[in-house]
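Heads up, one of the protein chains got dropped from this complex, but the rest are sitting where they should.
Moving on, here comes chain A:
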Amino acid sequence: MKDITLEENKIPFSVKARPYLIILPALLLTIGILYPFATAIFYSFTDFSFRSIDYKFVGLKNWITMFKSADFWHACLVTAQYAIATTGTEMIAGLGMALLLVRESRYTKILRIVLIFPLMIAPVIATLIWQLMINNSVGIVEKFLNLFGVYNFPWASSASTALFTAAMIDFWVYTPFVMLLMLAGLQSLPKSPYESAKIDGGSPWFTFKTLTLPLLKPFILIALIFRLMASMQEYGIIFALTKGGPGNTLMNLSLTGYNMGFAFSNLGKAVPFLLVLWFVIYIISQKLVGAWLRGQKSAQGN
């Protein structure tokens, strides 16, 4: 009862059950919210819509229709493009900025605080701010581009530049997130390997490649997991920017599912889109978390 390090077989049931009882309220609260998630899977096999209470079982029809539709493959492509474009650039810029800001000086200390402001701002609000900047009649970016002879850059209103615009806003919001984690990683690195590398006269690039990068791996993986998962599901930025347009340029899986569900009030058809998204995210996150746990274990073994 009073000692939590007792041998397991001597512990009475009341003590054994205690951790589960302590966790129970938290679990119930989340399961209550995630129960609808389970019913969603059921609805994907029905023609359920918000318009009427009656629905019937349609088997795999919704799934087959989805896999045959061009909208689905387009949404997959947009999801992948957006995730790769944002995560890729954010990881590189975040790591790069962290390497530059890890040097101790008065102004890097201030910048480490100031540069994370964008991260604190809701993505939807960030989109609003950028719309004020890139607006073709009053935006400061337009006026800046005019100096170089560029007029009326289309930004979010053209199919060829909309993805770039959305990705740029995402980059603005989330690069500080990667930067922050990388800084934490860099500051926790052991000093001694660097000293011996210096004595051996290794070039900075060689030191970075053979020392910093492997040592940073757990931090890189964590940042990658969070950024990849979130950007695959991005909804707020795209919704606030163009609601998925122009046309269907920015319709990723999240927005397509939302449209099917709410605009066309067809839950049965909407859910498969989101389940595919969830499944892919689940598989990727498991792989990445697995790699991270293996890294942690081998680090502890040393």
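By definition in this document, a contact is a pair of C-beta atoms (placed from the backbone, for glycine too) under 8 Å apart; a residue touches a chain by one contact, two chains touch by 3 or more; residues count from 1.
The rule is simple: contacts and distances are computed from a predicted model.
S.K.: Quick one: find the hidden chain's UniProt protein name among "Carbohydrate ABC transporter permease", "Nitrogen fixation protein NifU", "Heme exporter protein C" or "Ion-translocating oxidoreductase complex subunit D".
M.R.: "Carbohydrate ABC transporter permease"
S.K.: Of the residues listed, A:I92, A:A122 or A:V150, which one is in contact with the missing chain?
M.R.: Here the residue in touch with the unshown chain is A:A122.
S.K.: Among the options A:S52, A:S137 or A:S298, which residue touches the chain absent from this view?
M.R.: Missing-chain contact among the listed residues: A:S137.
S.K.: Please give every residue of chain A in contact with the chain that is not shown.
M.R.: Residues in contact with the chain left out: 2-5, 16, 18-20, 22-23, 25-27, 29-30, 32-34, 36-37, 39-40, 43, 50, 93, 96-97, 100-101, 111, 113-126, 128-133, 135, 137-138, 140, 143, 172, 175-177, 180-181, 183-185, 187-188, 218-219, 222, 226, 229, 233, 235-236, 239-240, 254, 257-258, 261-262, 267, 270-271, 274-275, 277-278, 281-282, 285, 289, 292.
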